[in-house]
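Input: a single structure, listed below in structure tokens.
One protein chain is absent from this view; the other protein chains keep their places.
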Amino acid sequence: MNGSPLLAAFRRDVLQAWRRRADWLTTFFFFVIVVSLFPLGVGPEPEMLKTMAPGILWVAALLAAMLSLPRVYGTDYADGTLEQLVLAPQPLAMLVLAKTVAHWLLSGLPLALMAPVLGLQFGLEGEPLTVLFWSLLLGTPCLSFIGGVGAALTLGVRGGGVLVALLVLPLYIPVLIFGAGAVQAVATGTGAGGHLSLLGACLCIAAALSPWATSAALRVSLE
Amino acid sequence: MNGSPLLAAFRRDVLQAWRRRADWLTTFFFFVIVVSLFPLGVGPEPEMLKTMAPGILWVAALLAAMLSLPRVYGTDYADGTLEQLVLAPQPLAMLVLAKTVAHWLLSGLPLALMAPVLGLQFGLEGEPLTVLFWSLLLGTPCLSFIGGVGAALTLGVRGGGVLVALLVLPLYIPVLIFGAGAVQAVATGTGAGGHLSLLGACLCIAAALSPWATSAALRVSLE
Amino acid sequence: MQWGSLENFLNMGGYAKFVWGSFVVTAVLLAGEVVLLRRRHRAALADARRHARLGRDA
Amino acid sequence: MNLFKFSSPQTFYPLAGRLAPLFWGLAAVLGAVGLYIGFFVAPTDFQQGDSYRIIFIHVPAAWMSMFLYLVMAVWAAVGLVLNTRLSSMMATALAPTGALMTFIALWTGSLWGRPTWGTWWVWDARLTSELILLFLYIGFMALHASIDEPRRADKAAAILAIVGVVNVPIIYFSVKWWNTLHQGSSVSLTKSPSMAATMLAGMLVMALAFWMYSIAAGLTRVRSIILERERNSAWAGAMQEN
Amino acid sequence: MLQVRDLACMRGDALLFRKLEFDVEAGEVLWIEGSNGSGKTSLLRILSGLSPPEQGEVRWRGTALASARDALQADLLYLGHLNALKDDLSVAENLQFHSAIAGYDADAADIDNAIAAVGLTSRRDLPVRVLSQGQRRRAALARLWLASSRTLWILDEPFAALDVDSVDRLAALLADHVSAGRMAILTTHQEVALPAGRTRRLRLDAA
Partner (left out) sequence: MLQVRDLACMRGDALLFRKLEFDVEAGEVLWIEGSNGSGKTSLLRILSGLSPPEQGEVRWRGTALASARDALQADLLYLGHLNALKDDLSVAENLQFHSAIAGYDADAADIDNAIAAVGLTSRRDLPVRVLSQGQRRRAALARLWLASSRTLWILDEPFAALDVDSVDRLAALLADHVSAGRMAILTTHQEVALPAGRTRRLRLDAA
């Protein structure tokens, strides 16, 4: 009984995304396209592309996560659903958690799954590719959690889409450094273990704090 | 008398942007932040950063232009202004032109002005820096023109923010290639003239065709 | 026959992974499209009939 | 007037129903002949060994991917300008097949590149523009799928297809220049010097097979689309075949 | 002046209306009635040329809309469900923009008059974002006071969210408009005192 509203919030987000397949598939293709833009801008030299690959993939993942953020609470805010969520007799933070998990499943996970294929295009192979996958699997939920706070803070602020970038990207920097660092570390021979555990720690902190921060921001946005 | 509605459309967009300074300043900061993320993701080697610089700056400009697109017609669509523009006794393509120029002034021009400073940070100097500036000055209006079509096509389509990326980024590729290519050409000793004239040609084509395509798309969005 | 044996044929001069990887995936994709096309057509037919019945009832 | 007779979905539906099996059959027969030539008549290439046999699907798929985009855009434009619904439906019907062909070209090319170039992928002009073509197809389909009112979707997607067609040559040449103006890539396409006549024949037969397949798939899909859109009309409800 | 012949409208697979025929002559108000979802808004959008009809034709001053679009747009004021106001601009700025775009040729005094007519003088320079629902509707309606020269007004639920005084003021304006030989087509669910003798009703769901 107690879990059911959370499940409902989660299910509704997933259901809505399913209705709008084009919606989250585009997050995914956005990622693929942005990654493919870089060789066009930088030039086709394989060695250089290989060195750049982790950085490019991670920056693209950051941007893709960020682009999908406004949708998390934006439509709820515009159509009045957010008022109802805030007034619901459930702890708001739990509803936020459910929505964040849905966001990750729909935007973060597909990126992590696709990344190895893109890595191949840049000439990555073997262990770096595996580490790339794991770093994204640990890192993308962080992006969803941190991004949620930014998305909530920019509600009702027109041009939120760009403002959210400004708020959130700096917060993403540690995730970027540990994530891209892990792949580079394994490529240069040092192990990726340290970087990955740091990413795990980031995830724990983000998961523990962000629902509270997000729900506080949501309340403020309605005042 | 005939020009005044266009002037009004232009002035209103600029006025509104002025009211919402945060809005277009964030496009600008987005550009700066994305560019600054790369050294963090890729590592600090100066030689490599220098080679990558034009590509990174140009990709960031593409993304920044794209992020600001949904706003061009999105708010007009949501609040009903677009119906009024379509029903106005002016040629719609002219109004579109006025709005596109406003968009470029507010989002493209600042990037072109800022780019040399960022180029310095990547170790670019002298002629490449000048060419970077000119390539962006010629290229960013192309981005506004092409992007306008995408923005108009995705009106009333949920998840428009990401869909617009999917539609527009592939069309941006020639601009990216000629733009980044110009800087690289001058850095490697071949002249940038060819690339810049190709950019100019792109701009002419885009400026001639895109207002028509955009206004057709706007009409369709209201049906 | 240039291959001699089925084994040789399947081995494709050492390029089995690549050649069969191409041909089999292509075959699967084309067959998949055909299956999806049939399904879609059946669903469309059923839907049209359902609507026709609804229309008559209304 | 006679010219326009078949431009009504209702009259085109049965016509397509009669034509489609013909093209399916042709595709199957030509495919079988092409595969026979490809595997049993064409000799082993002295440079590439048997890996070259990928050519028998790679090149036809690559050709079709580009050709279908053009055809799709022309149908879309006709639909937009003349407001004939059937043309727009044809455009929508071709897009998935075109995207599939593009994907097959990419996939087989990639599998071919590994043994011949030693890498799955290089950022070469042809490869890159094929990848972009895939994005254009996906954009067309995504846009069409995101608009519920079918007529609006047709028109919006048509505008996109037309803009894309203006852009495809620009993209193609820009990618080509990008790649050649800049340091030539260290790997290059090792074409078999003079393609054996049988190889050429096999490739052409397979190309015809892919062509017939695309027509058949397009006709079949357009029939479903017609039914879906006209499901309220009496004639659609009366269709009984499977 | 406006003639509608054999008009049909479909949305999805719902047929909203068909074989609709009516004329609107100078000096008339046409009040389109019907329950929710009967197709009033859809009809108004077809009449204004925003969306194409499924079938049939609309004629303005004798020419089919397909070729008379420019002529109609020069004569038309359309006010939809949405207010067409920019949240960030003030009431006055919004009206200035509209009058420039639509070519009303209004100067600052005209705009002030219009604002006064809808009772928003004290809110003149506030951004629309902070206005109440009804005040926004009033700001949108102020365009009617600027566009008195337009022959045809098409108004979708103009009375929605208005308080009683504003309803009366708008009704009076409508009476003036038609008694000057112009036309209006509108929808509303409220019982409003529309110009007696000059108002024709069209029920959509009766069809």
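Order of writing sets the labels: A, B, C, D and E. Residues in every chain begin at 1.
Here is the rule we use: a residue touches a chain if its C-beta (ideal position, glycine included) is under 8 Å from a C-beta of that chain, and two chains touch if they have at least 3 such contacts.
All of these numbers come straight from a predicted model, not from anything done at the bench.
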Next item on the list: Touching the absent chain in the whole complex: find that residue among E:15, E:74, E:130 or E:193.
Entry: E:130
Margin query: Residue by residue, what part of chain A touches the chain that was omitted?
Written below: 4-5, 7-9, 12, 15-16, 19-20, 75, 78-81, 83-90, 95, 222-223
Checklist line | chain E residues that touch the omitted chain in the full complex | finding: 11-12, 34-37, 40-41, 81, 123, 126, 130-135, 137-138, 157, 160-167, 189-190
Note to self: Residue by residue, what part of chain D touches the chain that was omitted?
What the structure shows: 148
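One rule holds for everything that comes next: only the chains that are shown with their structure count from here on.
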Checklist line | Longest centre-to-centre distance from chain C, chain (CA-based) | finding: E
Next item on the list: Could you pull out the chain whose C-alpha mean position is farthest off from that of chain A?
Entry: E
Checklist line | Chain closest to the assembly centre - both centres taken as Cα means | finding: B
Checklist line | Distance between the centres, which are taken as Cα means, of chain C and chain B, whole angstrom | finding: 43
Notebook entry, point to check: Can you give the whole-Å distance between the Cα centres of chain C and chain E?
Noted result: 55
Check: Using the touch rule from the top of the page, what residues of chain B touch 2 or more other chains?
Finding: 20, 75, 158-159, 163, 166, 169-170, 173, 177, 184, 223
Check: Tell me, which residues of chain C touch at least two other chains?
Finding: 51
